[in-house]
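I'd like to ask some things about the structure below.
The complex appears here without one of its protein chains, the remainder shown in place.
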Amino acid sequence: MKESSTALPPGTTETYSGLHKWLQRGLFVCLAALVLEGSFTFPFLAAWYGWPTLSLVEMCSELQKVRYSDDTRECVFPYPLFAPAEAAAQKTAKDDWGVQPKPQYKRIGFRDLVKIHDERVARQAAANQERVQQ
Amino acid sequence: MNKKPIVDQDRRRKRALAAFQLLIYGYLFTMFLIQLYMYSVRDW
Partner (left out) sequence: MSILGLQGTFDTSSAYDGHDQKSRQAQRQADKWMLPGAVMMTTAILGPIGFPLFLKGVALQRKAAAAGLSVRPLICTLLGYLVIMDSGLNSIGWSLDLIAHHSLINRTLVTAWGNMFDAGYFWHYNELWIGGTGAPGEKSWEIALVPTVFCMRLAAAIGFLQMKRWGHQWLIVTCWFGVIYWVGYVANMTVFADLRYNHVVFPVLGWWIYDIFYITPFLAIPYLHTVNREIFTD
């Protein structure tokens, strides 16, 4: 096999050396990005949605409350194995229905779930207080 | 070795691969622009 004197990697001929060089760089970028995404996505999401102030179960409940616009929804954990889907008969979700449905739940900002959770707990505590006093 | 046919085939191969890259990234970019446009006119 006639090889050029420059150190071309095995499999790369002179014609395609430029192409392979740039592909290698692109592949490296993708690999690095996937590695970083794979490693840091879950910790970042956990921090954004209120961990560790909220436990994972509390985070689950808060997300459900937002998703179905229903403050009474709670996350059942552990979910029974062969039970029906947890939101099977829900009626509270807000959507603009049509051939391209548009959800109407609120956007959740950085650690907003903690704020929402605390405000609701305070509201419920205040409501309980009033009931007790009456 | 007869150089000419190989060079020709390689040239055609390179052109085809370049055309494919343009096509696929062009498609993705178009979809991205469509989605950006939708984002700009609808209140997402």
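Order of writing sets the chain letters: A and B. Residues in each chain are counted from 1.
We adopt the following convention: a contact is a pair of C-beta atoms (placed from the backbone, for glycine too) under 8 Å apart; a residue touches a chain by one contact, two chains touch by 3 or more.
A quick note: this is a predicted structure, and the numbers were derived from the prediction, not measured.
Participant: Since one chain isn't shown, list which residues of chain B touch it in the complete complex.
Facilitator: Residues of chain B in touch with the missing chain: 13-14, 17, 20-21, 24-25, 27-28, 31-32, 34-36, 38-39, 42, 44.
Participant: Please identify, in ascending order, the residues of chain A that touch the omitted chain?
Facilitator: These residues touch the chain not displayed: 1, 9-13, 15-16, 19-20, 23-24, 26-31, 33-35, 37-42, 45-46, 48-49, 56-57, 59-60, 63-64, 66-67, 75, 77-79, 83-88, 90, 93, 95, 100-109.
Basically, only the chains that are shown with their structure count from here on.
Participant: Taking the mean of the CA coordinates per chain, how far is chain A from chain B in Å?
Facilitator: About 31 Å, centre to centre.
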